[in-house]
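After the structure tokens below, expect a handful of questions from me.
Missing here: one protein chain of the complex. Every other protein chain is in place.
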Amino acid sequence: MTGAPAARPLLEVDGISVAFGAVQALQRVSMEVGRGEIVAIIGPNGAGKTSLINVVSGFYHPYEGRILFDGQNRTDFKPYDVAALGIARTFQNVALFKGMTVLDNIMTGRLLKMRGSFVLDALYWGPAKRQELAHRAFVEKIIDFLEIQAIRKTVAARLPYGLQKRVELARALAAEPALLLLDEPMAGMNIEEKEDMCRFILDVHDEFGTTIALVEHDMSVVMDVSDRVVVLDYGRKIAEGTPDEVRKDPAVIDAYLGVPHE
Amino acid sequence: MGILHAVLVAPFVDIASNPRFLAEVLIGGVASGLMYSLVALGFVLIFKASGVFNFAQGVMVLFAALNLVGLMDLGVPVPVALVLTMAIMVALAFAIERVVLRPLVNQEHIILFMATIGLNFFLEGFGEMIWGANVKKLDVGIPDRSFITAGIQMNQLELIAAVTAGILVAVLAVFFQRTRIGRALRAVADDHEAALSIGIPLKTIWVVVWSVAGLVAIVAGIMWGAKSGVQFSLSLIALKALPVLILGGFTSVPGAIVGGLIIGVGEKIGEVYWGPLVGGAIENWFAYVVALAFLLFRPQGLYGERIIERV
Partner (left out) sequence: MIYREAGQFKSTYASDQAIFPITQDRVVVLLAVAAAFLVPPLFANEYWLQAILIPFLVYALAALGLNLLTGYAGQLSLGTGGFMAVGAYSAFKLSTAFPWLNIILVFLLSGLIAALVGIVFGIPSLRIKGFYLAVATLASQFFLIWLFNKVPWFVNYASSGTITAPGRTVLGVMVTGPNATAAARYVVALSFVVVFALLAKNLVRGRVGRSWMAIRDRDIAAEIIGVRPLRTKLLAFAISSFYCGIAGAELVFLFLGSAETLAFDITQSFLVLFMVIVGGLGSVLGSILGAAFIIVVPIFLTNVPHTLGIALSVALLKQIELMVFGGLILFFLIVEPHGLARLWQIGKEKLRLWPFPH
């Protein structure tokens, strides 16, 4: 990312403000995510990190500010239009479709790429069948990549938490996103699961060149994985920079990191 | 052109031309609206306190009325019959808690709702099996004469029903807002498991609530039964109470009254003034269509809370 002429960042969040009644979730937050970058969004609980992700995915709409994706104003887009742009995400509380198998869950990630009429689908013939099998082949590659072959026919509700998170990641990847938003992808995991997840995220980035924005609490993960860090507190951005810069920033230390005890 | 006139102008002319008649129609609407409210109150109680949408509320009204009439027909004096019926409803509450609610405590609300549909059919068959299926006259000594005030004809029974409903609402509203048990009930409605974990005795709460709903059902049963006899169609009233709940919100005690009044009055006015245009029987669907229209603009009802979905 050094030396190259400044390409337009993939995502630009420009002065976004979001409120729910009297609660100000975000206040004039601006940030950018460059193509191919991994940006971490950190901050104490209630800082507005998930709200920021929700705004970018089109679930909330800001009352001021703009969101630009690939240079185009996308502020008022509905969630399914945002998904169609190539933005995929995972959720803080795993939002898998509990009644479906892992395979079906990941296949839902391909829904945007599936065309066709329900009539042909009902006949499961010709183009409908070919399309279904082609998507299945693609999804199987993701299943291999994330090493979840053994559970592909398990109903999602039966999976342990760590695996559910991985399946959610698979579902997001199935959409072949240009931008991947991960909301606390490692929450509730033990050390081994976190290492695995870290590895997968880096592999995704290396293999597919996906731009990634992730919300995360674990600072060691953030240090290892991200190119840049954005820090939120009480709905405002209080710092931004490389992991090292942010770690030493006094405002960040005050609000969030604290100092190690002597 | 003629149609537009008939629908948009003529009925209003009718309304304006005979105020006395309009007043009688309104009173009739208020009366039937209050009846609906009484049934809806039972729903609200149970929903407010346990989050269960009790589809069987209407049948509970029927069941209460059937037991009361049956006992009275056997020669039991009215006050004793009332006490016995109350005891039966409490026993029913125990049974429902044990057989239906406890096994399903962790299930989603839709499962509980369907369980109450099953309960509905069971109680209907059971009640009729014990007491028979013919229409019975219910006479608990409430006067049912019509009288004329200010040139408007009114009915004593309907007046008493109105007053009773008002008292019930006031008592219940105070109960929920001011008492400890009321608070506990609200906690249970929010989250069963959380309530359990802070030591609220779920079983007791549920028996209490369903018993109170049973009491409300008895009152409703008496009112309805005195007015139109105790018969199977009482349980269909429950279906009418659903639009009332939609208007009034599922968790609002005053909302049940307001919703009932709106539906009752709306239905009557629609039937009397617009009904003849389409051959009558508008009452069959009017309430539901109003509820539907309402839902489109305000999915949470008049008094319900706006649900903010979180992701």
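Letters A and B name the chains as they come in the text, with residue numbers starting at 1 for each one.
Quick note on the criterion: a contact is a pair of C-beta atoms (placed from the backbone, for glycine too) under 8 Å apart; a residue touches a chain by one contact, two chains touch by 3 or more.
Model, not experiment: these values are computed from the prediction.
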Among B:Val7, B:Val78 or B:Ile111, residue touching the chain not depicted: B:Ile111
Hidden partner chain, touching residue among A:Arg74, A:Arg171 or A:Arg228: A:Arg171
Chain B, residues in touch with the chain not shown (by the definition above): 53, 99-100, 103-104, 107, 109-111, 113-115, 117-126, 128-129, 133, 236, 239, 242-243, 245-246, 250, 278-279, 281-282, 284-285, 288-289, 291-292, 295-296, 299, 309, 311
Those residues of chain A which, in the complete complex, touch the missing chain: 57-59, 78-80, 82-84, 88-89, 91, 95-100, 104, 107-109, 111-112, 114, 116, 118, 121-124, 128-129, 131-133, 136-137, 140, 171-172, 175
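Just so we're on the same page, only the chains that are shown with their structure count from here on.
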Chain A and chain B, separation of their C-alpha mean positions in angstrom: 48
